[in-house]
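Below is a structure I'd like to ask you about.
All protein chains but one are shown at their positions in the complex.
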Amino acid sequence: DALDRITKEKVLRVAVPQDFPPFGSVGPDLKPLGYDIDTANLIGKELGAKVELVPVSSSNRIPYLTTGKVDLVISSLGKNAEREKVIDFSAAYAPFFNGVFGPEASTVEKAEDLNGKTVGVTRGSVEDIELSKIVSDKVTVRRYEDNNGTISAFLSGQVELVATGNVVAAAIIERNPPRLPILKFLIKNSPCFIGLNKDEGPLLEKVNAILAKAKADGSLSAISKKWLGTPLSKDL
Amino acid sequence: MYNFTLWDILSNLLLAARWTVLLSAIAFVCGGIAGVLVLLARVAPLRPLQTAMKLYIELFQGTPLLMQLFIVFFALPLTGIETSPWTAAAVALTLFTSAYLAEIWRGCVEAVPRGQWEASASLAMSYGEQMRYVVLPQALRIAVPPTVGFSVQVVKGTAVTSIIGFVEVTKAGTMITNATFQPFLVYGLVGLIYFALCYPLSLSAKALERKLNVAR
Amino acid sequence: MAYRFDFSSLADYTPVLVQGVATTVGLTLIGGVLGVGIGIAGAAARSSGNAPVRFAVGSYVELIRNTPFLVQLFFIFFGLPSLGVRLPEWQAAVLAMVINLGAYATEIIRAGIDATPKGQIEAGASLGMTGPQIFRYIILGPAMGKIWPALTSQIIIVMLGSSVCSQIAVEELSFAANFIQSRNFRPFEVYFLATALYLALAIALRWLLARLGDRMFRGGARV
Amino acid sequence: MSLADQSVSPSARPLVKLSNIRKSFGSVEVLKGVDMAVQEGQVVAMIGRSGSGKSTLLRSINGLERIDDGVIEVDGECVDPSQIDLRALRLKVGMVFQQFNLFPHLTAGENVMLALKVVKKQDKAACRAAAEAALSKVGLGHKFDAYPSQLSGGQQQRVAIARSLAMAPKVLLCDEITSALDPELVNEVLSVVRQLAEEGMTLLLVTHEMRFAREVCDSLVFMHGGRIIEHGPPAELFDRPQTPELAQFVGMVEAR
Partner (left out) sequence: MSLADQSVSPSARPLVKLSNIRKSFGSVEVLKGVDMAVQEGQVVAMIGRSGSGKSTLLRSINGLERIDDGVIEVDGECVDPSQIDLRALRLKVGMVFQQFNLFPHLTAGENVMLALKVVKKQDKAACRAAAEAALSKVGLGHKFDAYPSQLSGGQQQRVAIARSLAMAPKVLLCDEITSALDPELVNEVLSVVRQLAEEGMTLLLVTHEMRFAREVCDSLVFMHGGRIIEHGPPAELFDRPQTPELAQFVGMVEAR
C-alpha cells in the first residue's frame, strides 16, 4: 500500500496549491510556500520521507490523487459528502471559512442580495459547490479554472464579488491590491483536511497520528501563527 | 509578503522559458520521428495501414490539444498507465505534432512527380529503395520551409501544458500575475517572450521558402 | 488498477454539455465570420494600401501568429482592464478568436490574392473598373475559392483552440468537461466524451464549410 | 512626314493621336518618342520584332502603362501623362489581350455584363440585352451560361472581344490576340476581327499574322527599338521596305 511505498522509497508526494495564499503561493523564486507546504513538510519529516511538492489547482487536485499522481492532497481541501464518496479525509489541520467578498462600496449582505450580480468562484472548490446551493438563477456565477483566475477576475473588475476563503481574502488585502475584498456574508465554515485515496487505512492512521501529535506539541499552531497570524483554535 | 521587481518578473519568466524551449524541442524531435513513421505508413501501398493513419491524423487534428492533454494526464492513469506532467506533456505534444507533420510531409511526398516513381520503378528499385533514394530526398527539400513554419505552432502549443500544472512561460506568467497583480505587464512580457522565440522561426521559414522558389 | 467505465453518471449533466457545445459552436460562428471579415479587409489593405497601413497590418499579423492564443486571451481578459477596457468573458473570448483568426485569414487570403493572374486585373482596369471594384468583383471570388480549404482548416483550428477559453470562465465545451469532472470525479469518461464531441464538431464543420465553399465559389473553382 | 498627315484627308480629326510618347522601365528606354494617329474607322496593324515596344505602346494608350512624357489624345480629349483620368480614357478605349484574361469565376454572359453593371450602372435587363447582342456578334450567343473553362481557346478569345465590344469603345486595341491559340482556332477569331473592321470599328492591332494584316488593314506601322520607323499601306511596306530593318523583318516573317 501507499504507506509501505512511502517508507520504502522515502518519498512523499503531496499536492499543494500555488495560487492560494497563504496556504500556498510562490515567492520571487517561484518556489511554493505557505501553510499547506509547511504542513506537508511536517508530515514528511515525521514519516522520514523527502517531500515532493506537486502544485495543483482546485479543480484538479482530486484527480491528481485518484489517478495516483500524489499520495496526499494538502491543499486547503474542505470536506463534503460528494468528495467523501471518492476519497478519504484525515483530521482537520487548518481553520477555514468561506464567504462572499466584495469591495467596500458594495451593499450585499445576504445570498438574496446577489441577485443580478456577478460572482466569481473557483471551479470545483467548496465555495463553488456551497454557493451553487444557496443562490438563485438570477445570480451570474463565473467559475474559473483556478484561484489565479478568480483573484485576477476580481482584481481586474471582471467580477463584482468573489466567493472565497477568509484567508485568501486576507492575503489579497495584505498585498495592497487595487480593489479590497471585504467580507459580505459567510457561506460555510469548512476547515481544511488532508485528502487520501480510499483503502489506504495505514497511511490514514499514520497521518492522523502525526496531526494529533503536532496539535499537542504546538508545531501545527506555530504554522498557523506564521501564516494566519493567530494560533490554532482549540476546537480543531 | 514578497515584492517582485520588474527584474524578478522577467528573470522568472525567462527561466520558465527554458522549459518552453525544452518542451518544444522534445515535442518537435519526438513528433518528427513519430511523424516520419506515420507518414511512411500513411503513404505505404497498404490500404488498411493508410486508413488507420488517416484516422490517426483526423483524430489528432480534429480534437483540441487541451483535451488530448487532459486525457493523457488525468484519464490514462485510471487505466493503469502512470503519467507525470512531463510525460503527459511530452506524449500529448508528440502525438499532436506527429499528426500535423505527417500531413504536411505527405503533401511534400505527393508533390514529388509521379514520373520519379515510375522512373525508379523501371530501374527495378523496390518500394523502400524508391522512398529512400529518390522520393524522400526530394520531398525533404520541399518540406523544410513548412516544417520550420510548423515549429512555431509547436512552440505556441506548449502554452496549453500550463493547464496541467506545467510551469513553463504561460504558467509562470499566471503565477506571477497572482503574486504581483500586474496582468497587463506580465502577460505583455509573456507575449513578447513567445514572439522572440517564434518570430525568428517564422522569418527563416519565409526565407527558406523564397530560396526554394528561386532555386526551382 | 482495474477501472470500471461508467458513462451513466454523465446523463445528469446533459444540459451542461449541451450548453457547452452550443457555446463552442456560437463562439466559432461569430469568431469565424468576423475573423474572415477581418482577413478580407486585412488582405485588401496589405495588398493595396499605403506603406504605413501595410506595415501596421503586417505587424498585427506577425504579432498574433507568433504568440499563443492562450496568452492573447489572458492579455485581453486580465491585462486590458488595467487600461480601462473591461470586456465580459465571452466578449473577450470572441475578440481573441476574431483577432487570432483575422491574422491567419489575412495571410491565407493574401496568398490567394497574390495568385490572381495580373492579366485579370488589367482586363478589369481596361474595362474602366476602379480598384475597389476590381477587388470586389474580380479578385476576391476566385481567391477565396482557391484558399477556401486552407481557410477551413484554420477555422477548425480556431474552433479547437477555443477550448482554452474555459480558462477565463467561458462556459464552452471544455469548461463543461472540467465542470463535470470536478463534480462527478470521472475524468476519463468526461474527457473522452468531450473529445469525441470536438471531433464530431470538427468533422461537421469541415463538411459544412466544404458545402458552403462549393456553393459560394462554384465558378471560382473552375480555373 | 508625320504619320497623321499621311493616310487621311487633312480635315478629318484623328480619333487617337499620340505625340512624342516616351516610356522607360528603370534605366531602359522602351519607347523613344512615338508619334502616331489613327482616324475613325481605320484599321491599323503594328508589327515589329519581339521587344520593339509594341505591347508597351498599346498598353500606354489605355493607361495600363504610365507614360513618362508625351501626349495621348483620344476622341479630342487630351490626356497628359501626369494626371490622366484613366476611367474616362478606358471607357473610350477597349482592349483585348493575348491571354484572353476572362474572369474564370463568371460565365461568358457574366463576363460581358460585369462592367456594364458596375461601371456603366446599367440595369439588369439592359446589361443582359447588351451582353446577348455582343456574344451573338462573335457567334457565341448560345454559350451565354458557359464558364470559360468549358470553352475552347478560340471561343474564350471571342468572349473577350465581346466583353470589350459591349462597352461600346471608340477604338479597340488588340495585342497579339491569336498568339496563344492552337493554329486551327486562329481563323475563327480573325474572322470576327475582320467583320468588326468591315463594320467600321476603329482597330489598332499588334499581330504576327502577316497575311491577315495585308488583307484587312488600312495601314501598317513598323516598330523598331522603341520607334516607328516605317508606316503606310500594307502592300507598299511589304513589297518596298525602305529600311534594312523592315526588309530583314519581312524576310524573316515570310520564311516561316
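When the chains are written out, they are named A, B, C and D in that same order, and each has its own residue count from 1.
The working rule: a contact is a pair of C-beta atoms (placed from the backbone, for glycine too) under 8 Å apart; a residue touches a chain by one contact, two chains touch by 3 or more.
Not measured: the values here are computed from a predicted model.
Taking every chain of the complex into account, the absent chain touches B. Contact with the chain not shown here comes from a single listed residue; of B:Q138, B:Q153 or B:S204, that residue is B:Q138.
From the options B:M125, B:V144 or B:L185, the residue with contact to the unseen chain in the full assembly is B:M125. Where chain B meets the omitted chain, the residues involved are 113, 115-116, 118-126, 129, 132-134, 137-138, 141.
Just so we're on the same page, only the chains that are shown with their structure count from here on.
Hopping across touching chains, the smallest step count from chain A to chain D is 2. Chains that touch both chain B and chain C are the following: A.
Measuring from the averaged C-alpha position of chain C to that of chain D gives a distance of 47 Å.
Computed from the mean C-alpha positions, the centre of chain A lies at a distance of 38 Å from the centre of chain C. Between chain B and chain D, the centres computed from C-alpha atoms are 55 Å apart.
In chain B, the residues that reach two or more other chains under the touch definition are 74, 78, 163, 174, 177, 183. Multi-chain contact residues of chain C (touching two or more other chains) are listed as 1, 78, 81-82, 167, 181, 187. Chain pairs recorded as touching, per the definition above, are A-B, A-C, B-C, C-D.
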